[in-house]
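For this depiction, one protein chain was excluded, whereas all remaining protein chains were kept in their positions.
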Amino acid sequence: MHDLAPLTALGTKAPQQEKIGLVTLAEAPDWALASVTARLGQEAACAAALAQTLGAGAPGVARYHGGPVLGAFWIAPHSWMVQAPYSAKPDLAAHLRGQLGPCASVTEQSSAWARCDVTGPAPLVAEMFARLCNLDMPQLPSGHARRTVIDHLGCYLLRGDGGAVSVYGPRSGAQSLWHALELAARSIV
Amino acid sequence: MIIPHPLLGPCDAQEFTYLGDASLIARPDGMAEGAADAFHDYLYLRDNPAGLHRELWYHEQGDRSWLVVTRNTLTHEIVKAELARDVARAEGRGR
Amino acid sequence: MRLQHGGQIDRGQKISFRFDGQYYKGHPGDTLASALLANDVRLMGRSFKYHRPRGVLAAGSEEPNALVELRTGGRQEPNTRATMVELFDGLQAMPQNAWPSLRFDALAINDRLSNFLTAGFYYKTFMWPAVFWEKLYEPIIRRAAGLGSITTRPDPDSYDKGYLHCDLLVIGAGPAGLMAALTAGRAGARVILADEDFRMGGRLNADRQTIADMAGADWAAQAVAELAQMPHVRLMPRCTVFGAFDHGIYGAVERVSDHLATPPEGKPRQTLWRIYSKRALVCAGAIERPIAFANNDRPGIMLAGALRAYANRWAVSPAQDVAIFTNNDTGHRSAADLMALGVHVAAVIDTRPDAPPLAGTEVLAGAQVTDSAGRLGLRAVTVRLGNGQSRKLSVGALGVSGGWNPNLGLTCHQRGRPLWDEGIAAFIPGATLAPGMAVAGAAMGQFSTHAALATGAEGARAALADLGHNTPAPDLPRAEDAPTRITPFWHVAGTKRAWLDFQNDVTIKDVKLAHQEGFEAVEHLKRYTTLGMATDQGKTANLGGLAVMAELTGQSIAQTGTTMFRPPYTPVALGALAGRSSGRDFRPTRLTPSHHWAREQSAVFVEAGLWLRAQYFPRAGESHWRESVDREVLATRASVGVCDVTTLGKVDVQGRDAAEFLNRIYCNGMAKLAVGRVRYGLMLREDGIVFDDGTAARLAEDHFVVTTTTANAVPVFRHMEFARQCLWPDLDVQLISTTEAWAQFALAGPKSRAVLERLVDGGFDLSNAGFPFMACAEVSICNGCRARLFRISFSGELAYELAVPARYGDALIRKIMEVGADYDITPYGTEALGVMRIEKGHAAGGELNGTTTARNLGLGRMVSTAKDSIGAVLSRREGLAAPDGLELVGLRPVNPQSQIPAGAHLLAQGAALVAANDLGHVTASCYSPNLGSYIALGFVKNGAARMGETLRAASPLTGVDLEVQITSPHFYDPEGERLRA
Partner (left out) sequence: MQAAMLGTGNQEHPMRYSGFRILKEALTGHKGWQPVWRRPDPKPSYDIVIVGGGGHGLATAHYLASNFGQTRVAVIEKGWIGGGNVGRNTTIIRSNYLLEGNEPFYEFSLKLWEGLEQDLNYNAMVSQRGILNLIHTDAQRDAYIRRGNAMILHGADAQYLSTDQIRREYPFLNFNDARFPIKGGLAQRRGGTVRHDAVAWGYARAADARGVDIIQNCEVTGFRIENGICLGVETSRGFIGAGKVGVAVAGSSSRVMAQAGLRLPIESHVLQAFVSEGLKPVMPGVITFGAGHFYCSQSDKGGLVFGGDIDGYNSYAQRGNLPVVEDVAEGAMALIPGLGRVRLLRMWGGVMDMSMDGSPIIDRTPIEGLYFNGGWCYGGFKATPASGWCFAHLLSTDTPHPTATAYRLDRFRKGLMIDEKGMGAQPNLH
């Protein structure tokens, strides 16, 4: 392990957590991310290689696959964001490059996004996100992944089971994002 | 407005950034004879129709696709949305 | 007065409120208007122009008269309709537009002068002498005009906004809306039912009609209860749908806390909802219209339906003795309801000679109200009977019904044109509604309760059928189905003033004058007389004005046309439209990886777009920012400095054709850049103007990292994606932004290598030969942290940029400071960065302002002619390549201690300060502690040929005028020896 200790996007050593009414907000910094984009003409090969790496099909449009270690969500045509627990894959990009070979362009994104996990009763979480972004939360199936805008910040939103939603926001705007989530959670208490 | 993204389905137009007439795909060859006039017409002159307009929208807060959207400028009705990359290829653009 | 029985108020509870300094009592369920009427307060306001005494006209949002300043301090809310204010304990309201008091208003003098203050009089006078307009006339007019006032203190409440989605949005919860919601809700559709009132039911709450043999209000309550049980139905009382926008998007404001003294902790005052509906059904009901007659504006003269609503819903009447003036059967219904509640109806004055009789009161068929009396409230009306005789009725209230107008607002928001319906003598929604929108009930001119229920159900079924769901027709509950019987009658002939637009004081005389002067087009009429331009948007006024104009021109009302109803349907608080984005939360704040550390160092921060960057790092004893900045610059150039440059945009470019792609994006050559090397790149827009600059680092044959300026990170990425997808779709290139992924620090100064040696893990050759200027590499630092190293320099010193995954940025800056301590490493901010770049003559914001060419910047030769790159062709246009064009130069003041203000213009020495002598301007300026002089960069016509010339730098705006000498823009180390060291 090297000498540099990480800081969470909210600027602390330990991740923040806050319970507001029945909704819990939890900063989740321990995720490694890397984007995977197929090279031109290698789209099928890339999808296949990614599927093999994930142990599941490469997620389709606006889909999210959460695996035990490696998970991935669709971000653009022939392009995915792969995620893994940071401790398991601290250099996820290098790992993926090794796995996928020349069919894909892989880019390190681990620190680019600040993740916040929101949990609570599904209808309440839907009410909360109705105040934050224009996705139709009650209609989004589990496993849906979309980029959206929350208070002027472009974010990825992953819909888990029940009332679980993970938001990846730009790391530099993490405080503003957290603030927005807090305000929305308070206004539905 | 709501843009019917060919992959993602209906998307709020707020997620997009607008550029303009889809004729901007047809960039002239800069090394060709008469490039100066061709670029003038390409970059500056517009049909600016009152009616159906093919135009470029970029899904900046989405999947980063450029779309060619066919929209009625009198009613804002959108009749078609295609991936600009497909349109560009269909119009003969390549490398 | 409060009636003995009835009303949907909680008589068991009393709540106290204050109006115009007096305390009153009301009940839960009251509006401010109903509570005031219950307390025998008829006078509630003054009109805009003539300051006429005014009482409440309506019982809903169409109210033009009863406007108050609600609440106090930062919560003071002007122009609030008393009819829409739900009473709460401790409510305070003040009348407005009256001085010194509501009862005695000095500006009521205007009423006496009304003959001089006709429509548009101000266009014809106040012109002499010209200077008097701003000095005298206009200030007087402004003070007299306006309605309520704001305190300009910050609004203490918060606002929220959000998005809702549904299959069917039902707008209005009267019988049509409730039936529609029930029909769709029972079929399992996602329904939103929104109503501006705090109690759903619409006219059912205001009438005595029965539905399914129960009171209409009870049926409504039962329907609401059933809907509330449906999880896919969202009931939104206190929610006004104010606008219909493209593609089924509706704007709505929910008044979350307006019925409370203050919002509960964490709750907003109001929420703006953007409702994304697949289909929408407008069930907005109808609005009654008055009949104009002489002095028809006195407090106590109301819409007949409002009189009925106050009696039925709130158990109040403005007076014990009332009369009704009508041209249709609904006036009779009002009279009957009032009598049923014990109010004495002196007579029903019906303009129709064949008016039907009514039990319990006298119907004066073929009669008209010709005048009214009572200074601050109605005392009597004069009636001209059918036989021509006159009769005076002593009444304290008069209910007027000129018929009902379907509430068209939302149906016109997408420029739908209404149609004239002769049968009901009103405009109905036209055929061209917004896509997905339909109308039901009174809003489409179907006025009976049965028709409302039937069209509501049918509207819901049709909407769902459109969406592919077959819904069975519901069994409609039994309800009245009276036909609409009306004989159009717009105004009583006479010579006295008869009001059309109550708030703006537009009378029939004004319309006549507009006609006489040629303002006949409806839009001209509106603009010239201000008809319909008040806070009620003419909901009760417009049609009367049109009818008068139609009479004057001899055209039908249909031919005369109607003005457009524009959003919002009713006025919307700006706070709600802004939502959470106000004050410090106006826009998100982006923090750099070293932000927390920098704050510990007492850095002063500056906004750079959304970013906050350290501007400088003051130390104890430094009293002026210049001291800190000079120190930072000198220390960096003398030893080593460190600066967070994370904000620069970074784009990861990969693919077999990455080099070719960049070769087309940048005007200078990129194809042959070697792996492990960095090149400065200049990007043009297609019009040949400089777009951005940065560096491209080739990490591998098929992998580049390019940087952009902080400001252009987003537009450059967008531009590159455009080129990739739209221009050259078959190049193998993949792009992704990595701006946020890496924390990047510039280490600058002669000792930067020494500091770096303590960071980079062993085995990496940092020597000048091993890692020369413009080299790049992926390295390992601090015992195994992966990093990227670029030997690039903005400062002009030996310098590096070191990037690590952003999560380690905080640790890295601390580490850099720790290992650099031996070299007295100095953190520097954007100011020192700016000084050093000016000393080096690097172009930045002031020079890259979207109007300059490569040639202007002295970089003309970078634009390759050997290849086709974006912007190259048009950069060669004559106007951009003119020989006397602006050229970037350095400027030194003749007196080194004179500051050269950025923005000063440059002229020949001694030249007069006129535009014809303008030679250029100063783009950036600073004090150079290395040169001991102020210096600047600027553009000067033909500047390169003017080296050594002395110019006049003048900023008359800021009172500065000095002499400057043109020099090379490369003030410091022009040969670049230091950065290659």
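Side notes on the structure shown:
By written order: A, B and C. Residues from 1 in each chain.
The rule we apply is simple: a contact is a pair of C-beta atoms (placed from the backbone, for glycine too) under 8 Å apart; a residue touches a chain by one contact, two chains touch by 3 or more.
Predicted model, so just to flag it, every value in this text is computed and none were measured.
Across the complete structure, the visible chains that the omitted chain touches are B, C.
Of the options C:Q414, C:S639 or C:N856, the residue whose C-beta touches the omitted chain is C:Q414.
Contact with the undisplayed chain is limited, among C:G74, C:P231, C:G360 or C:P483, to C:G74. The chain not shown here is touched by just one of C:R2, C:R54 or C:K161, and that residue is C:K161.
Among C:G266, C:G575 or C:P750, only C:G575 touches the chain that is left out of the view.
On the side of chain B, the interface with the absent chain consists of residues 1, 13-14, 18-21, 37, 40, 43-50, 53, 55, 71, 73-76, using the contact rule stated above.
Mapped onto chain C, the footprint of the missing chain covers residues 48, 74-79, 115-116, 118, 121-128, 130, 133-134, 138, 141-143, 145-155, 157, 159, 161, 243, 245-246, 249, 251, 269, 272, 274, 413-415, 509, 513, 516-519, 521, 523-524, 527-528, 530, 534-535, 537, 552-554, 566-568, 571-575, 577-579, 581-587, 589, 606-607, 685-689, 691, 845-846, 849-851, 874, 877-881, 901-905, 913-915, 917-918, 921-924, 954-958.
Simple rule for what comes next: only the chains that are shown with their structure count from here on.
More C-beta pairs in contact connect the chains of A-C than those of the other pair, out of A-B and A-C.
As a whole-number value, the distance joining the C-alpha centres of chain B and chain C reads 28 Å. Taking each chain's centre as the average of its CA atoms, chain A and chain C sit 32 Å apart. Residue positions of chain A touching 2 or more other chains, listed in rising order: 79, 134. Counting partner chains per residue, chain C has residues 276, 657, 730-731 touching two or more of them.
Residues of chain B that touch chain C in their complex: 1-2, 12, 17, 19, 24-25, 27-31, 35-36, 39-40, 43, 56, 58, 60, 64-66, 75-78, 83-85, 87-89, 93-95. Put simply, chain B touches chain A in their complex at residues 7-8, 12, 14-15, 60-65, 83. Residue ranges of chain C in contact with chain A, taken from their complex: 158, 160-165, 265-268, 271, 274, 276, 580-581, 585, 587-593, 595-596, 610-611, 646, 652, 654-657, 703, 730-734, 736, 738-743, 781-786, 804-812, 815.
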